[in-house]
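With one protein chain held back, the other chains of the complex are shown just where they sit.
Each chain carries a letter (A, B and C) given by its place in the written order, and its residues are counted from 1.
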Amino acid sequence: MRVRVRYFASLRDAAGRDEEQVEAGAGLAALYAALAERHCFTLPRERLRVAVNGEFTAWDAPLAAGDEVVFIPPVSGG
Amino acid sequence: MRVRVRYFASLRDAAGRDEEQVEAGAGLAALYAALAERHCFTLPRERLRVAVNGEFTAWDAPLAAGDEVVFIPPVSGG
Amino acid sequence: MFALSDQPIDAAALRTRLEHPTAGAVCVFEGVVRDHNEGRAVSALRYEAYAELALREGARLVDEARARWPLLAVACVHRTGDLALGDLAVWVGVAAAHRAAAFEACRFLIDETKVRVPIWKHEAYADGGAPSRWLHP
Partner (left out) sequence: MFALSDQPIDAAALRTRLEHPTAGAVCVFEGVVRDHNEGRAVSALRYEAYAELALREGARLVDEARARWPLLAVACVHRTGDLALGDLAVWVGVAAAHRAAAFEACRFLIDETKVRVPIWKHEAYADGGAPSRWLHP
């Protein structure tokens, strides 16, 4: 099952891209672990939130093919 | 000993004047009591502050001839 | 600075007094003349100040705020005279490096202004029966 992952802030810099299509059969936590290894993300998952299709969601929420996934680093607006 | 009393807000309306020269030999509390009777002030002294020569002062502070006295009703700016 | 103004308050001009290179947070409070007070329709409103003491006490408030919080700029202006609905009655603005100080000092300044500075409000009411009055809360 393929999903689209979009990257923001330091994750985009580390990934070197705005987005990519990836395999995500094992859920969001496993997906972040795989991408962190591939792109050398240094933020541990515990410091992130995750959004699917533009809404915050739980790390164990189910995924569907074509979903848009965003891993959300600690925010610093304001 | 004569002092100058200036009136503001409801005290001015009740006194019908901005200021007057009055005898004040017995101190500030006695002066307010006398003026309240003369002008039918309804505010009890406990609800007022008093200023002499442009500074808040205690009710038992000494007076000198020519002092400017202002009885300060509860304020309502803001 | 603490000032009285018998002319409409120019909020934009006051805001420029808060500019400072290390100011990261600006908090502004505006008190506006409402069309109602305590359930009565207000038709006219006037503020009177004992100016000498109001300015002195207002300056003291600003000094106290600067002593309690690390402020970079403070401006506080209260109207006097006749006001119309929607007019600014008071403008308080504070600049600080961080927002906690800006919010807390701004709140302190308006709260203390309302209880300590010798300024009085006179209200007239639209419903014919209620007489106009000085507010002495």
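Assume contacts are C-beta pairs under 8 Å (C-beta built on N, C-alpha and C of every residue); 3 or more make two chains touch, one makes a residue touch a chain.
Keep in mind that what you see is a predicted model, and the values were worked out from it rather than measured.
Undergrad: Which of the visible chains would the unseen chain be in contact with across the whole complex?
TA: Among the chains that are shown, those touched by the missing chain are A, C.
Undergrad: When the complex is taken as a whole, what residues of chain A touch the one chain not shown?
TA: For chain A, the residues touching the absent chain are 6, 8-10, 13, 43, 47, 51, 54-56, 70, 72-78.
Undergrad: Please identify, in ascending order, the residues of chain C that touch the omitted chain?
TA: Given the touch definition above, chain C has residues 11-12, 15, 19, 21-36, 85-86, 95, 97, 99, 102-103, 106-107, 110 touching the missing chain.
Note that in this section only the chains that are shown with their structure count from here on.
Undergrad: Measuring centre to centre with CA averages, how many angstrom lie between chain A and chain B?
TA: 72
Undergrad: Can you work out the whole-Å distance between the CA centroids of chain B and chain C?
TA: 26
Undergrad: What's the distance between the Cα centroids of chain A and chain C, rounded to whole Å?
TA: Centres of chain A and chain C (C-alpha means) sit 49 Å apart.
Undergrad: Would you give the residues of chain B that are in contact with at least 2 other chains, written as numbers and ranges?
TA: none
Undergrad: Would you give the residues of chain C that are in contact with at least 2 other chains, written as numbers and ranges?
TA: Within chain C, no residue contacts more than one other chain.
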